[in-house]
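All protein chains of the complex are present and in place, except for one that has been dropped.
Up next is subunit A:
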Amino acid sequence: MTELSLRGLTKRFGAMTAVDDVSLDIPEGRFVCLLGPSGCGKTTLLRLIAGLEAPSSGAVLVAGRDQTDTPAHKRDFGMVFQSLALFPHLSVAENVAYPLAIRGVDRATRRNRAAELLQMVRLPDLGDRRIHQLSGGQRQRVAIARGLAINPRVFLLDEPLSALDANLREHMQMELRQLQQRLGVTTVVVTHDQKEALTMADILILMDGGRVQQVGAPMELYRDPANAFVAGFIGNTNLLRGHLRGREMAVAGTTLTLDDGDRIKAPDGPAILSVRPEDTRIAARGVPARVTFLRDLGESVQVVMDMDGTEVTALFAPRDRPDVSLGDSVHLAFEPGRRVVLPA
């Protein structure tokens, strides 16, 4: 069942359109990652969903009911802010129980629930501390516990892990994901870290310039990008300009014949061929190129080549290491079935 629906959601700040005509349907219990470069409108979209910002046009529906005009405090959502926004004047337990206190829940119930929530985020015994007595990771957990205190319909998080160091961050990603799966709460997390998005998401929403570029499972976006922006943003890719006619793609003076498995998403004419570095091969015949850089990364070998002015990267497993050296002229082949032709 669709829990959260956005219909043509648009937000303008003066002449600038921060969120542009976003329509989405998010099924109940899914973990959604909102991914995109800085300034693409992720935070604004999340604030529109939360009701902290009024849309210029469009609607927000929760379980089929229009909530566009429902004020933020009547939506029964949970949210974790980038700054965490924990209350310095309350103890950890009081912070966690704040939404319950606002709803008039009695003191004893509040205390039990706070203890339960702190147990859940693995912070028992810290209930009496002040916020400034906690480490960054502990604060993170308190904010998450507080956001989940009322069993929210929708749980929203804005770059919740961005302040943590890499190790803790990876750990918290897994923990957040497991917690969400256990509780089954529909969750939307904003991030600009694609690895984080790939780790956690059921559904990935990739935004750029206020618009949704593609929605789908992470692997879907990786394998089957809708456009060059998606291909370039999710993982590394080689984007080669060329010309498409039927199943023939001309790249740097060489014509490649596309296979059944290859995805053609552009009309005839100028187009972009997207191939992942691991699907790029050095072969006896193919597109001519010259080796400009070689490096051994341990788990893989990276070969960078110049193909008629375009930089192309190929990645090999150590045992497939090609016998080339700097300045060699080589020919490139692209794994059939893994090629994607995108609109230019």
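Miscellaneous remarks
Following the convention adopted for this analysis, a contact is a pair of C-beta atoms (placed from the backbone, for glycine too) under 8 Å apart; a residue touches a chain by one contact, two chains touch by 3 or more; residues count from 1.
Methods note: contacts and distances are computed from a predicted model.
Choosing from "4Fe-4S ferredoxin", "Serine/threonine-protein kinase RsbT", "Lipid-transfer protein" or "ABC transporter permease", the protein name stored in UniProt for the chain missing from the display reads "ABC transporter permease". Only one of A:79, A:145 or A:275 touches the absent chain when the whole complex is considered: A:79. Of the candidate positions A:103, A:245 or A:290, contact with the unshown chain belongs to A:103. One chain is missing from the display, and on subunit A it is touched by residues 50, 52, 71-79, 81-83, 85, 87-89, 98-99, 101-103, 130, 146, 149-150, 156.
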